[in-house]
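One chain of protein is taken out of this complex; the other chains stay put.
Up next, chain A:
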Amino acid sequence: MSKLVLRDVSKTYGATVALSHGDLTLEAGEVHVLIGSNGSGKSTLCKIVAGSVRPDSGRVEIDGKPVAISGPQAARTLGIGIFYQELSLAARRTVEENICLSDLPMKAGLFIDRATLSDRAARYIALFDGVTGEGFAADAPVDTLRADQRQLVEIMKTLASEAPILIFDEPTSALDRAQVDRFFEILRGLKNDSRTIVFISHRMDEIFAIGDRVTIIRDGRTISSMAIADTQPPALIRLMVGEKEELASASAPAPAPDAGKTALAVSGLSGPGFANVGFDLKHGEILGFGGLHGQGQSAALRALFGANPYVSGTVSLAGHPVRIATPAEAIRQGFAYVSGDRRRDGVITGRSILENVTPIHFLRRRLALVRPGALRKAAEPAISAMKTRFAGFSHPIDSLSGGNQQKVVIARWLIDRPDILLLDDPTKGIDLSAKADLFALIRELAAHGMAIILYSSEDAELLANADRILVFNGGRPVRELTGEDRTRYNLYQAAYEAAFGAA
């Protein structure tokens, strides 16, 4: 008997059909992968199972018995735990409080039992010993953590539910390889306990590493399910995007660095979280930043963008030294910065898609008045270049799927092309075909002379797209990989060992 069966569930939001026909069968002891493009309905399906979205129609059975999932609390009692793609953490609360949030241990029915809470949380924190990174502590408030660390907390919180059915909606999007490896180890353990696991990711290698079965969902319909062992990535991609479409090839136009001038020269840049960062970036070049998470890559990029301070070092643009103190200045100087942490750095919550895509345009063009017609026209090419799925510019950005929100955030930088594009794990949450489009676009931008820095937590992405890679370790670049040296092996080796002098 199957653990959980969904039959023909559907959900519409006004005119948007989020899910038109969802069928899903989950077995005990399996990792069931859901795969589909951005906006295809994966999160909607998960939220229906978790009781946070009420379906318009459909039936649910658990252990063969029909059940009504009337709300999140009901789902918990039915044994369903969920990792929300957009996270469900209380920002001002500590890590341990968040882990136990849905079931706080009480004393005398009134007070929080601190000791029990700490003990319980510590069990889940210990699962990730060694990969949580700097600044992570049981008593650290969640809003002081990095994106990957917050994601780990959400994982811990989900695990702490100890539910027989665990749903993970893009839990790995900000995690680095070591963190993903650890997470997969934990999942395998749960599987042996015959727990049922749903796993969503846009990373093909992860899907094949951990999945037992896969269900493909396209345009709100679950179109087929199969054993992972019986399929191959190209076949999955075809099912996902439909027969007609082809994935854009990331290296379409040959890299044409006009062997030209240096766009950005950085030397001896040091500040909180990074030290002695130096490089020359030419027009037309894509420089990769590699290494494990939090080794200073993001911190250095943010410092270049004026979002974090730096204490020493020099930055020069086209040969002229500059000192950039705020993002606004950086943008005026021609910088763009795409953050993968869209909840914190990107999305202006509650506002329309148009308002989310235009702020850079306002600044670059020094506009004072809002003319929606003209703005739509200006934003249209950028937004469709990102293949964003959306109902209308005036809809709130929160009504988009996670990946589509990220596309809007990226699009805002492409209306007026910057000179230097800083990409800080930009593809977090966006699907395979959009990713391919994005990198094709980036390559084209480079071919037109844009200078680009790409930091990615996904090694494959880095290896496929960067002309050379600076590997960071302990806050500083320890090794540069160029040409033939840009291999996965070298990247790992540098990331893990370079600190001990192997470079």
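In this section, a contact is a pair of C-beta atoms (placed from the backbone, for glycine too) under 8 Å apart; a residue touches a chain by one contact, two chains touch by 3 or more; residues count from 1.
The criterion applied here is as follows: contacts and distances are computed from a predicted model.
Student: Out of "DNA-binding protein", "Autoinducer 2 import system permease protein LsrD", "ABC-type quaternary amine transporter" or "Acetolactate synthase small subunit", what name does the UniProt record list for the absent chain?
Tutor: "Autoinducer 2 import system permease protein LsrD"
Student: Can you say which of A:Tyr337, A:Phe393 or A:Phe439 touches the chain missing from this structure?
Tutor: Selected residue, touching the omitted chain: A:Tyr337.
Student: Among A:Val153, A:Ile360 or A:Ala495, exactly one should touch the missing chain; which is it?
Tutor: Result: among the candidates, A:Ile360 touches the missing chain.
Student: So one chain is hidden, and I want to know which residue out of A:Ala328, A:Ala374, A:Ala391 or A:Ala460 touches that hidden chain in the complete assembly.
Tutor: A:Ala328
Student: Looking at A:Asp113, A:Asp280 or A:Asp345, which makes contact with the chain not pictured?
Tutor: A:Asp345
Student: Touching the absent chain: which residues on chain A qualify?
Tutor: Residues 47, 52, 72, 84, 86, 88-90, 305, 307, 326-328, 331-332, 337, 339, 344-351, 355, 358-360, 362-363, 367-371, 398, 412 of chain A touch the chain that is not shown.
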